[in-house]
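Have a look at the structure below before the remarks.
Of the protein chains in this complex, all but one are displayed in their positions.
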Amino acid sequence: MAETLLEVRQLEVVYNRVATAIQGVSLTVAAGAVVALVGTNGAGKTTTLRAISGFLPSEDAEITDGDIEFEGRRINGEPPYRLARSGVILVPEREKVFATLSVSENLAFAAQEDGAITLDRVFSYFPRLGERRNQLAGLLSGGEKQMLAIGMGLLCRPRLLLIDELSLGLAPIAITELMQRLQEICRELRLTVLLVEQNAYAALAIADFGYIMESGRVVFDGPASELLAHPDVREFYLGGCTQTETKSYRDVKQYRRKRRWWG
Amino acid sequence: MEFLATIVILTCTNALLAAGIVILYKAGRTVNLAHGELAIVGGYVFYSASLSGSDPSLPFAIAGALAYSICMGVFIYVSMMRRLVGEPFYVAILVTVGIAIVLKSAIIVIWKAERLTIDFGVAPAVYFSGGATLSYMDITGVVLTIAFFVALFLFFQFTRLGVQFRGTAENALLASQRGVNVNFVLSLAWVIAIGAATMSGVFFGARAFLSTDAVMIGLAGLTAALVGGLDSLRGAIAGAFIVAAAQYLTVRLIDPVLSEAVPFLILLAVMSIRPWGLFGTMEELDRV
Partner (left out) sequence: MSSIGRNLRTDYLQANEVFHRPYQQVLIVFVIIIAALIPAVSSNFFVHLLNLSFLAAIGALGLMLLTGFCGQISLGHAAFLAIGGFTTVILIVHVGAPFIVVVPASALSGALLGFIVGLPSLRFRGVYLAISTLAMHYAIIFLATFYQTKFGQAATAGIPIPDPTIGPFTLSGDREWYYLLLVLLALLTAGCVNLVRTRPGRAWMAIRDRDIAAETFGVNLARYKLLAFVVSSSLASMSGSLLAYYSNVVTVEKYTLDLAVIYVAMVIVGGMGSILGALLGALFITLLPFGIDALFDYLPREWRFGSTLFGVQVGAVGVCIIVFLLFEPKGLAEIWRRAETYFDRWPFRYRPLESARR
């Protein structure tokens, strides 16, 4: 396996000093890999992401235990702009573009002077952005906003790109298209990506490795292809399309109990 | 002609204040109720700095005012406003109210609440055809105000920092995710706003006088900002003009006693007719 870029060990995050959102989450992201972090609502995916990108203080949350290491350096509690400069770039869930700036201003905002990627390169990845470069970003469609957000992320010289809910609010066809484009870009630029998704199928389809979270813990992990084939994952995250027999509630309970033991 | 000249000068004073209020509002969704105080204290600092040498010197005064703007802006942001992220909206407003009181007391303690007129003794009036009288100080004020707004426009439109500034104003969280040092940008907002206020205070002090009552110019500035729209810099100029014209015309045509009442009467009118202002966006009403 390639060298480890990001390592999260036994992370625990508490909101408002009372509510524990995640407990004992450990993740490893290898350089050059696309890793998917999948889970349902409230599983703790976004919290994990916020902890990595240093956004917890503004939410009145804090890391109460565990370490986050980026390139072997402990980055717990570093301010976001410092992290962003060292290459940990977050594409957030919503409000991901500056609505009152134009498309090219949005991109210029992010661009690093000596960055390898230029505005034109982003426009070549997403031709639709090029057509609308002088429009206000607030007027773009959801998919275009997502493209713009990824473009902004790329211009920040990312060493690790954290993408929160790429599929949120997009049409299924747009998701597939965007995911494929992302995969192409990652291959071309040899990017490391941590993809946080509810849409398990779309995320695992392009990922190399996957983690599945539930109730603040990681319950499954493994290469994406294995996860895609795993019967429990198929049933609970991918719609269980191959399962012909109907399951009773007791089976589901059985699964939940099992999962609790793993967590 | 005379009345036009007066209105233009009043517009400049108001516009500089309104611009500061708008910048601070955009930067942190805070209405700065200490703006008049910041302006007048700036005027006092300018005056005192000019006397720090053997005879009144303009470079000293300007350096003093500049140092005041930078120190005050950075101090207010770093020591107070930065800690208020995530607090209820009223906390920041009330902190500015506290700042206002402290500054007023500074005027009383440091300058003994003295009535001062900023005067360099080099400014005989210039007469224009049509009976307008302007001192050199007034002309400098008008020119500098125009220069300030042009510079502000160029800065926001064409420089990278300006674009980052606008982005930070819209969404500070996202800006910091993109590697912008939000603390630097927001401190800069305070420095620019206080700098503009100081200019305004100096020109006001040159035309009239500095005193604890002079802080009322803050109300005119706030009204101007509201008339134009709290989130619009263009609006600040338009609003400043409207307030200035109304002030002048009331004094001239109706009753000088009313001149103090004009800003809040306009304020009431705007609040009841078009609270988001001439150029502002309606959504702002719900944002704060």
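Some points to look at:
First chain written, first letter: the chains are A and B, and each begins at residue 1.
In the analysis below, contacts are C-beta pairs under 8 Å (C-beta built on N, C-alpha and C of every residue); 3 or more make two chains touch, one makes a residue touch a chain.
All values derive from a computational prediction rather than experimental measurement.
The omitted chain makes contact with just one of the residues B:Ile93, B:Leu152, B:Ala208 or B:Leu278: B:Ile93. Within the set B:Ile101, B:Ile146, B:Leu161 or B:Ile254, the residue that contacts the chain not displayed is B:Ile101. Considering B:Cys71, B:Ala147 or B:Leu268, the position touching the chain not shown turns out to be B:Leu268 (whole complex).
Checked against the full complex, the candidates A:Glu7, A:Glu62 or A:Glu177 give a single residue touching the omitted chain, namely A:Glu62.
Even with one chain removed from view, chain B keeps its contact list with that chain: residues 29-31, 33, 80, 83-84, 87-91, 93-95, 97-102, 104-109, 112-113, 219, 222, 226, 230, 261, 264-265, 267-268, 271-272, 275, 285-286, 288.
As a working rule, only the chains that are shown with their structure count from here on.
On the side of chain A, the complex with chain B involves touching residues 53, 55, 58, 60, 79-81, 84-85, 89-90, 92, 95-101, 105-106, 108-110, 112, 152, 156. Across the complex, chain B meets chain A through its residues 85-86, 160, 163-164, 166-167, 170-171, 173-182.
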